[in-house]
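Note that one protein chain is taken out, while the other chains of the complex remain in position.
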Amino acid sequence: MDFDLTEEQRLLADAARRFVRHDSPVARARRMREDARGWEPDVWRKMGELGWLGLSLPERAGGAGGSMVDVMVLLEALGAGLVPEPYIASAVLAAQAIRHAGDADQQSRWLAPMIEGRTSLALAWMEPARRYALRPEGTVARREGNGYRLDGRKIWVDNGHAADALVVSALAPDGPTLFVVPRSAQGLAVTRRRTIEEQPSAEVRLDAVRVGAEDRLGPEGSALPALERALDCAAAAAVAEGLGVAGAAFALTLAHLQTREQFGVKIGTFQVLQHRAVDMFVELEMLRSMAILAAVECENEHDDTRRGAVSAAKAQLSAGGRLVVQQAIQLHGGIGITDEHDVGLFFKRMTALAVLYGDETHHLERLAAQPSFLEGVDRPAPG
Amino acid sequence: MDFDLTEEQRLLADAARRFVRHDSPVARARRMREDARGWEPDVWRKMGELGWLGLSLPERAGGAGGSMVDVMVLLEALGAGLVPEPYIASAVLAAQAIRHAGDADQQSRWLAPMIEGRTSLALAWMEPARRYALRPEGTVARREGNGYRLDGRKIWVDNGHAADALVVSALAPDGPTLFVVPRSAQGLAVTRRRTIEEQPSAEVRLDAVRVGAEDRLGPEGSALPALERALDCAAAAAVAEGLGVAGAAFALTLAHLQTREQFGVKIGTFQVLQHRAVDMFVELEMLRSMAILAAVECENEHDDTRRGAVSAAKAQLSAGGRLVVQQAIQLHGGIGITDEHDVGLFFKRMTALAVLYGDETHHLERLAAQPSFLEGVDRPAPG
Amino acid sequence: MDLRFRPEHLAFRERVREFVATEMPPDLRAVAEVDGHFEHEQVMRWHRILYRKGWVAPHWPVEWGGAGLDPTERFILNEELELAGAPHLSPFGLYMVGPLLLQFGTDAQKRRFLPKILSGEEVWCQGYSEPGAGSDLASLRTTAVDDGTGHLIVNGQKTWTTYAQHADWMFCLVRTDPTASKPQAGISFLLVDMRSPGVTVRPMLTIGHTPAFCDTFLENVRVPKENVVGPLHGGWTLAKALLGHERTLIAAVGLSRRALLRVKRIAARTLDNGRPLLDDPRWRERIARLEVRLRALQVQNWRALWAQQQGRAPGPESSVLKIRGSELSQQILELAMDVMGPNARNWFEPPTDWLHPLEQWVGPSHCYARATTIYGGTNEIQRNVIAKLVLGLPVR
Partner (left out) sequence: MDLRFRPEHLAFRERVREFVATEMPPDLRAVAEVDGHFEHEQVMRWHRILYRKGWVAPHWPVEWGGAGLDPTERFILNEELELAGAPHLSPFGLYMVGPLLLQFGTDAQKRRFLPKILSGEEVWCQGYSEPGAGSDLASLRTTAVDDGTGHLIVNGQKTWTTYAQHADWMFCLVRTDPTASKPQAGISFLLVDMRSPGVTVRPMLTIGHTPAFCDTFLENVRVPKENVVGPLHGGWTLAKALLGHERTLIAAVGLSRRALLRVKRIAARTLDNGRPLLDDPRWRERIARLEVRLRALQVQNWRALWAQQQGRAPGPESSVLKIRGSELSQQILELAMDVMGPNARNWFEPPTDWLHPLEQWVGPSHCYARATTIYGGTNEIQRNVIAKLVLGLPVR
């Protein structure tokens, strides 16, 4: 057992916090809300130079070959700054899909430039009226000549508006399959859509998009395990980011309690507000524990362990994380409701994180579906 | 609209509170825990003399012909004293079943002596592994000669150990049917079982119990509507009693906050405890509103209105009523955990009321099954 | 006990429904259908429609343009307007300064101000809170100094001056006697013309991105002394008098009923594994749980209404309406977000075949709803008040 960060991880955390302080305070996230892309290629490149975009990606593809714990360390810090660059969408979700489904060449081709910060990626997996179902049903891949023709529609494709290439799940003749589609492909229509966290997402339409066989990641029918693994990493990353978001909202709240005066005293002297702050702190501690659990286990090959840990952590984020930011607003009083105060931005980001990569209901159901959930439960014979 | 009690109802409430103060303080309920019957025939007779046992029963059967609002007024007061006599089991649940299923003769025969306090009744409807299902499946009524032979088993028959006659639901050839079985019937075996609220309940076995056709209430197959109506009255009564129970626990708590000193001050000065008391008060107010709603609507002929109101009220009791008594214990601190303090008795009585006549899950499901729940919801055509 | 409305009240309800059905303009109806944001012009247009009907200030005396409705009729009118999703009229003239002028104003003040509040010609805002004086209103710092020429010179900053960007007038609390012994003393209730030199308004967005709040800066603003309402230095009495009005409207049961119906409608359209969420026992239970809370609040509100209708002072039953009503409205919107799942991230974007029009405004409304437990006295302050005044718990 070991809950200490390594020396490298401590340096990474310091660097990330410095980056937020100097290069990307919340004010930048606020400014980027007006930007059509919503983030800055220069900053993305800098993140690449810092080695952050390939933290947990294979070395042979240009990554650092680290673990999702490294990503957790980074994202907690970035979350506290609401850094708008599409880290999870590109460097975790899409990248892990390519990593798990693609061969070495494909990994090098698509991951290496992204890791350097020269390109960004997106994963298109969600479809209308399918909630969090993994299996693509509204997107079809037909064999055509040496390649495929893709038709269908994807929604909530984060960074879809800006990505250089999209990983798309589609139903091929032999089953669900992942394809990489360059942004410039004929027949690909991307519509930008605003989100509550004010980081753009996109609706993607594929209308007779042609891709080559070399753009198919792995054999036909191999999409679901890779997709699930990628989503588990993304969910774990979301918990880490959420920890940063909730922590920052809590820090603002604590400072407010210690400075704001009413009735001639600091409002932090009121017992009810003190206990509310303690409740937030308790949830934060639980969230930290869950972020660690998810980061450590989200790459576990053992399905039950991985799914149980990630789903438990993500459910915790939905419940506890939201409680923290809701109470952060309540304790700020009126100013918490204004767009001018940062606490509202944290609130909205958390609201998004709660439903990204599976909401509470989804993950509780998934947790309860694992064999370990029933371990030790002797079920009586029917009748 | 009218939320005032009538003059008669005010007098009834006064009389009931006086009765609790003088004849049945909580100390008596405490003493009755050691008693095999759990209640006193003399007191029951007195309740009959006061006209309480037939409050909402038809005049032609010796009742007062009043409404369930009268019963609510009475039971709130009795609940505050934890009066152990089987009011709901006998004078509401069993009596309403006889009222709704039986003919005039049967009503007179079975209700009149009970209303006078000379006998008591019980309703045997629950069966093993059937939770709150109305339909009897484990108890069978076979036609035999001029009458029936009953076989089966009932559980959680409150007052079954002491009742002079039991109303039993059984599956007759033409469907679920109610029968009245005298306590002395051959083949009827009653096992007393202690309950958390320390008012005895019973398991009842029927082994070739013979009853005549005149003991069948209404035609064969008529049990379910009568049973449901009786249970709705009982559930409404439970909410009223729960209001009394929660109110008394709250009153004890408020007194404790106003007298107990720690750290040199009354603990009622601590803001956290003040707000907790307010939360209890809010739940109590909601419970009062729901008790009124349930009392007024539980005899409504319109199924949807009746079911919706009663189920909403009973669900509110399970959630809000329990919160009140749980916090009552918490705010009492250590003494609240001792059997010597009354607050624990209120806690346990509420715990029982929460599951009597349907628990929260059951009633939420029932509420959601009513057409009015979907009123105004335009459901899209499938596909 | 009787939960039924009287026949004449049921008839009145029908009249209100008919009125809304025929008089609500299509563009307002379109916003109402999706519970979107009304523009100021739309709100004022609806104000004038109600004004023409005589229903804009139902609680005012008839001689000043009131509707002559009894409390139950006023309740029904409000509830039907809420259920229809009609624009919420600005309360500052109609429900705040209007009743105060009726109670404390001079005849001249009443004649000057009341008719234009009623007609909507003049829009009002409220200048109570300051950056350093929120829950603790008595610590306000805005000063008003007599300049000897019949004017008060006002300096300070007011915040949460909702509607100030549209307002012609502001009623506010100012400190006229800085030497008074207690902070509550030495405060006056003053009416300020928003077009006076020295008044600057800075609108702010809410986290729901509606332009609801403003900061209002007052720099050497000259206000005639006849614009003081009630006694000079006696404004605290007026400030406290505001709190008791129309308690039965505060629970906003109509709005919550409408919002919960919207949740059900969204749940009927939202599929998981091909099945509408409304048919999933988990979601049915969650919706039913809020339905229970809604029904309890509704009866609670009726109880308060009954007391009012009988002419009784608001009792304990009315003290819980704000707390429970505000919490419920948040819970319903949170459930709506949960029902939407991935679509909960939608931010104003137009409906598509996978985003029903009902879903478009949920996110912003959910954000804005965090204000309901804050404004009008935070729920923490509400609990302090109940603990002291209703439960009689000791003060340290």
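So that you can tell them apart, the chains are marked A, B and C in the order they are listed, and the count of residues begins at 1 in each.
Everything below uses one rule, namely that a residue touches a chain if its C-beta (ideal position, glycine included) is under 8 Å from a C-beta of that chain, and two chains touch if they have at least 3 such contacts.
In this text, all values refer to a predicted model and were calculated from it rather than measured experimentally.
Student: Which visible chains touch the chain that is not shown?
Tutor: Per the touch rule above, the missing chain touches A, B, C.
Student: Among C:Pro115, C:Pro281 or C:Gly315, exactly one should touch the missing chain; which is it?
Tutor: Residue touching the absent chain, from the options given: C:Pro281.
Student: Among the options B:Leu11, B:Ala27 or B:Ala133, which residue touches the chain absent from this view?
Tutor: B:Ala133
Student: Decide which residue listed in B:Glu85, B:Glu203 or B:Glu297 touches the omitted chain of the complex.
Tutor: In the complete complex, the chain left out is touched by residue B:Glu203.
Student: Given the full complex, what residues of chain B touch the hidden partner chain?
Tutor: The missing chain touches chain B at positions 126, 128-133, 155-156, 193-198, 201, 203, 261-264, 270, 272-273, 326, 329-330, 333-334, 336-340, 344, 347-348, 351-352, 354-356, 359-362.
Student: Considering the entire assembly, which residues of chain C contact the chain that has been omitted?
Tutor: These residues touch the chain not displayed: 280-282, 285.
Student: If the hidden chain were put back, which residues of chain A would touch it?
Tutor: Counting only chain A, the missing chain is touched by 1-5, 69, 254, 257-258, 265-266, 268-269, 271, 274-275, 277-279, 281-282, 285-290, 292-293, 295-297, 308-309, 312, 315-316, 319-320, 361, 364-365, 367-368, 373-374, 376-380.
Throughout what follows, only the chains that are shown with their structure count from here on.
Student: If you average the Cα atoms of chain B and of chain C to get two centres, how far apart are those centres in Å?
Tutor: 42
Student: Send over the residues of chain A in touch with two or more other chains.
Tutor: Correct list: 270, 272.
Student: Can you pull out the residues of chain C that are in contact with at least two other chains?
Tutor: Correct list: 380, 383.
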